[in-house]
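In this view, the complex is presented without one of its protein chains, the others remaining in place.
Going in written order, the chains are labelled A and B, and every chain counts its residues from 1.
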Amino acid sequence: MARNSYLGKAVSLPRASKWLLMAIIALLVSFPLVWMVLSSFKTSVELSRAIPTFWPEDATLSGYIYIFNEMPFGRYFLNSTIVAVASTILAVFTSALAGYIFAKFEFRWKNIIFIAILTSMMMPGTVMLIPRYILVSWLGWTDTYWALIIPQGITVFGIFMMRQYMHGIPLDYIDAARVDGMGEFGIFTQIILPLCKPPIAALAILSFIESWNSLLWPLVVTSSPDMRTLPMGIAGLATVHSPLLQYMLPAATISVIPIIIVFALFQRQFVNAMTSAGLK
Amino acid sequence: MAQSKLNRAQSRFVWMSLTPILIYLVTFVFYPFATSVYYSLWDFFWDEFVGLANYKEAIFEDSAVPEALKNTLIYAAIRIPATIIPGFFIALALNRILVGRGFMIFGFFAPYITSMVAYSAIFLYMFSNLGLFNVVLQALGLPAQPFIRSVDEALPSLALMDAFKNVGFDVLIFMAALQNIPRSLYDATSIDGASPWQTTWFVTIPLVAPTILFLVVIISIWTIQVFEPIYVLTQGGPLGSTRTVVYKIWEAAFSAGRVGYAAALSVLLFLIVGVISIVQLRIGRTKWEY
């Protein structure tokens, strides 16, 4: 048995069969999504067949046509996009700024404030729904983009992640900039942010995913059809008496495809980002 | 390393940036939570101050609460190792694979970025009595299973579905941790003649211990607050076997209209999560700090 390899390259299994095993596991894990996409082209009759079919027998777009013609899925899509993009930008900015301050400055009550922030990760979000709703309605924001974006624009997890990464940035950079007479906010935007591309990319993707997929808060805070988001559209098809799979599966596919494409395009950057973002 | 003494400009920067962020946090995180604590002392049906009556009911009277707590802990006990252990080994294997690695990472991570609602929709289809799982089981000569329609199988089914969806997150975090391990350490152990399993057990695992701790803590926090798969797939049934604490809170607030009681339950859950996190961190520290 070869024992001289990096990370113990040779465990007893031959290399090719290990590769095959991993490929099979990866396929298995992603299989539900493949199945979802394929099944979204099946008719309701085919979906309730006793022996499920793999490839759609007579492929139909009727589910897609229904959700776009009979339901405002185009609008849901637009709303999800607006909300996810805006809240991601906001979350990245607030996290980076707070992370920077907690990583690089000493000030009074710093530890107490930081611990208080971390503690809030343990507060069950479900419970805050009603108080938050009452707050938002007091602000007059119900059924607006504000209500969907602003409360999602700050993430404790993001602050924590940014702080971890920024710990590793040498103070010399900052001091050098100060000697050059750069303002503190300038240092943050022009020195620190460019140095933090990896965690920013990672956090941006994670925030985007979270916002894009969030269900409960939009459910509670919006009431008119014009303000609904994609997950609400899908959930709406599930709760009425019985799940309408012939519409749910196309709707789910529509909600997943863009995020998958974005991920596929930026996968390398994202993986690098996560690897160097100090998430550990 | 942080700047130890602040000059006036720095101090101004710190407070001018921190203040809006703190106001933001206080408004949308702490204030709602404080309101919940306040609500927990009230009965909202009658706008009446009831003191600790909601807590008393939750702890001593409502038999659904211990049941929900038990369900939550079972769910967590299945869900947490079900992603961390395979996640570690998958990451270990992926780090050695060069051909097709990107595709494999994609395969593991794609379900993670899918919304739980969409993912549950497809599992709803696969779990049914005519669904894919039962067809496969029967093709293998095994008896069909009721899955989410059974009191005994529903909770494990949901926990495993959750694990299946989210294993990609653990894989990625472990890959990151493994890549940060200096190569020289492995060279040293291979000279010593350790087998790959010994290397994994005695070198790799201790080195990624902080990552394991991080994952255990953060996934515990997320898992104990699990809601969406239950909301979409079982609504707490059959017979309350998948009613977790957060689902119970949701029912109390949104179907029974008992906001005060739901608030009391959530304060209790907050305390439980806090205690669990502290215990995990303590154990992790004593065990892995060397």
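One rule holds for everything that comes next: contacts are C-beta pairs under 8 Å (C-beta built on N, C-alpha and C of every residue); 3 or more make two chains touch, one makes a residue touch a chain.
Convention: contacts and distances are computed from a predicted model.
S.K.: One chain of this complex is missing from the view, so tell me which of "Cbb3-type cytochrome c oxidase subunit III", "NADH-quinone oxidoreductase subunit L", "Extracellular solute-binding protein" or "Carbon monoxide dehydrogenase small subunit" is its UniProt name.
M.R.: Of "Cbb3-type cytochrome c oxidase subunit III", "NADH-quinone oxidoreductase subunit L", "Extracellular solute-binding protein" or "Carbon monoxide dehydrogenase small subunit", the absent chain's UniProt record names it "Extracellular solute-binding protein".
S.K.: In the full assembly, spell out which visible chains the left-out chain is touching.
M.R.: Among the chains that are shown, those touched by the missing chain are A, B.
S.K.: Touching the absent chain in the whole complex: find that residue among A:67, A:161 or A:237.
M.R.: Of these options, the touching residue for the absent chain is A:237.
S.K.: With the full complex in mind, choose from A:83, A:150, A:187 or A:219 the residue touching the hidden chain.
M.R.: Once the missing chain is taken into account, the touching residue is A:219.
S.K.: For review purposes, identify every residue of chain B that touches the missing chain, sorted by number.
M.R.: Where chain B meets the chain not shown: residues 43-47, 61-63, 128-130, 143-144, 146, 149-151, 237-240, 251, 253-259.
S.K.: If you put the missing chain back, which residues of chain A would it touch?
M.R.: The list for chain A reads 45, 48, 129-130, 133-134, 137-138, 142, 219-220, 223-225, 232, 235-237, 239-244.
The rule is simple: only the chains that are shown with their structure count from here on.
S.K.: Measuring from the mean C-alpha position of chain A to the mean C-alpha position of chain B, what distance in angstrom results?
M.R.: Result: the chain centres lie 15 Å from each other.
S.K.: Contact residues on chain B for chain A in the complex?
M.R.: Within the complex, chain B touches chain A at residues 1-6, 9-15, 17-18, 21-22, 24-25, 27-33, 35-36, 39, 90, 92-97, 99-100, 102-119, 121-126, 130-132, 135, 164, 167-168, 172-173, 175-180, 183, 186-187, 190, 193-197, 199-200, 204, 210-211, 214, 218, 221, 225, 227-228, 231-232, 245-246, 249-250, 253, 259, 262-263, 265-266, 269-270, 273-274, 277.
S.K.: Given the complex with chain B, which residues does chain A contribute to the contact?
M.R.: 1, 3-11, 18-19, 21-23, 25-27, 29-30, 32-33, 35-36, 39, 47-52, 94, 97-98, 101, 103-107, 113, 116-117, 119-132, 134-135, 150-151, 153-154, 156-157, 167, 170-171, 174, 183-185, 188, 205, 209, 212-213, 215-216, 230-231, 234-235, 238, 243, 245, 248-249, 251-253, 255-256, 259-260, 263-264, 267-268, 271, 274-277, 279-280
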